[in-house]
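Omission of a single protein chain aside, the complex is shown with its protein chains in their original locations.
Chain naming follows the written order as A and B, and within any one chain the residues start at number 1.
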Amino acid sequence: MATHSTTAPHTGPLATTTGLDHRKLLMWTFLASECLFFGSLIATFLLFKDASVSGPIPQEVLNIPVTSTSTFVLLTSSLSMVLALAAIQRGDIVSGRVWILATAVLGATFLGFQVFEFKEFIDEGLKPSTNVFGASFFTLTGFHGAHVAVGVIWLMSLFIFSFKSKDGIPASKSLDVELCGLYWHFVDIVWVVIFTVVYLISSLE
Amino acid sequence: MANLKNIRPKALLGLLAIALLPILAACSSTDNPLTTISPKSDVADDIQQLYKIIFVIAMVVFIVVETLLLYAVIKFRRRPNDGIPKQVHGNTVMEITWTIIPALILVAIAVPTWITIFEIDDVPDDAYMIEIVGHQWWWEATYPDGQVTANEIHVPSDRTIGFTLDTADVLHSFWIPQLFGKQDLIPGRTNTLWFTPNPGTEGRYLGQCVEFCGASHANMRLEMIVDSPADFAAWTSGLESPAPAATALAATGYDLFASKGCVACHTISGRNDAIGIIGPNLSLFGSRLTLGSATLDNNTVNLTAWLQDPEDIKPGNIMSKSAPIYNNPGLAMADTEIDALVAYLQSLK
Partner (left out) sequence: MASAVGAIGAAGAAPSESGVWSWITTVDHKRIGVLYGVSAILFFLLGGSEAFLIRMQLASADADLISSGVFSQLFTMHALTMVFLAIMPLGAAFFNFLIPLQIGARDVAFPRLNALSYWLFLFGAILLNSSFVFGGAPDAGWFAYANLTSTTYSPGDSMDFFTLGLLVLGVSSLAAALNFVVTILNMRAPGMTLMRMPVFTWMALIVSFLLVFALPILTVGLVELLLWRFFDMPFFSAEFGGDPLLWQHVFWLFGHPEVYILILPAMGIVSEILPTFSKKPLFGYTAVVFAGVAIAFMGFAVWAHHMFTVGLGPVAIAAFSASTMLIAVPTGIKIFNWIFTLWGGSLDLRTPMLFSLGFVSLFIIGGLSGVMHASPPLDRQQQDTYFIVAHLHYVLFGGSIMGLMAGIYFWFPKLTGRMMGEGLGVIHFWLMFIGMNVTFGPMHLVGIMGMPRRIYTYSEGSGWEFMNQLESVGAIILAIGLIIFAVNIFRSLRSGEVAGDDPWDARTLEWSISSPPPVYNFDAIPVVYSKEPFWDQKHPELAHDKPPADAVAPVAEDPASIHMPNPSYWPIIVAFGASLMAGLVIVNPYLAFIGGAITMMGVYGWIFEPAGPEEHH
């Protein structure tokens, strides 16, 4: 938006009042909203984790080693996301593509772990409708998984469309990747909270 | 808008006049069985006391602020040669004043509120505890000695009464305005409530379910009957040893009560075939003053109407939905059979 702000008393030559790009501010605000979304789901889980009238209870099904591995995978993907953005900002087309793909693959691996975990739980007799622990667990981690899935689709879209032009994603468009990165890091951080609250604390008790 | 000055106070006065009459009327509990401002117990008195304080404060604030507003509107109305008024932007002292004064007023509301909250909270240890269970759309009461009744709950006037509140299905709320404020019945938790009748308050008190609970929520009332200790003792012992059916018609009704399937859902003490618990306990039904959880007077006409078509009186109720006599035309009751059942039920005194 051309605001011709040269005559402005105090804003500089920036196109927006705050200096932040519109889309970035949008993403930040959206993520603030997501905090409340996951916060409510986590609160439900905390309310219910020990309230089930019949098993299985958390300690019986949670598999900390497996989930620690998948957590590690997801955290690694945050690193590759950072590398992807850095590469694109310095105009390194190939590394940009590689790191984006790597992030997507790591995300997909995490989802694979989650599918495996869900299947294990169901085999051990914990379905979403079995008890309130199951209901709140599957809802919370399921919605997180859905967020990861959206992130993977987003990353894959970026990856595929980077081939539309031989320049890949130019540095001038690095915001497209940065937004995806903001989202991706957020989903990661939420997972750290979930891992702590759902897995570590619940299995310690 | 020159006429503003005339219209507005007039309209307000008119409203006030309309408003005052019923306020006076609302105090009378005979014309307003559910009135909230005619307390007949210690707990209700406490609430009333607090209500008076807060009502007066609210009225004063109301009058002061609305007068200020009305005065400003009338005083500063635009006149023909008004220039541009002085451009005032604010005043810090005034801002602080109208932050602090309301805050102080609120403290004056909050402190007695807190005191009352704790005063009416815990059930005293010596209370006579009655278990209340809410059903769609009727009330069940179980006494400490195991007697069970429904919808018309007798209590003795000489002691503190406590209730435990549970529900068999959805949320309900237990409320008898002249005796105590409401408390909700919630699946999975047991709430409590208590009151002590004021001396000399023997009589009938209307109550009502006040949490929306489905189609017949409006028809989920109840009556609490505060008895003198002697009457109460007589009533409870009557629950245990009901009189046998006296007339021939009532005897026919006695049999029909079994053959028409009523026994599947209703209990009548003294009959071992009638032990159903889906519907209200009908022991001593003949001595009840009301019918259909206090929605109708208990007389021959109303009882006949109820048995003919319960759906018409309480939409959606389980008796009309599930009793075979109402949903299987082959089993429908003849008028004579209904008369017999009425006679039988009325003989349960």
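Things worth noting here:
Assume a residue touches a chain if its C-beta (ideal position, glycine included) is under 8 Å from a C-beta of that chain, and two chains touch if they have at least 3 such contacts.
No experiment lies behind these values; they were computed from the predicted model shown.
Seen in the complete assembly, the chain not on display touches A, B.
When the omitted chain is restored, the residue from B:Leu106, B:Ala234 or B:Ala332 that touches it is B:Leu106. Annotation: of A:Thr103, A:Ser136, A:Ser174 or A:Ser202, A:Ser136 touches the absent chain (contact as defined above). Contact residues of chain A toward the unshown chain are 1-5, 7-11, 15-18, 20-22, 25-26, 29-30, 32-34, 36-37, 40-41, 44, 47-48, 51-54, 128-129, 131-132, 134-136, 138-139, 143, 161, 164-165.
One chain is missing from the display, and on chain B it is touched by residues 1, 4, 7, 11, 15, 18-19, 22-23, 25-26, 31-37, 46-47, 50-51, 54-55, 58, 61-62, 65-66, 68-70, 72-73, 76-79, 82-91, 94-95, 98-99, 102-103, 106, 109-110, 113-114, 116-118, 120-121, 136, 169-171, 173, 177, 180-184, 186-189, 191-192, 208-219, 295, 315-316.
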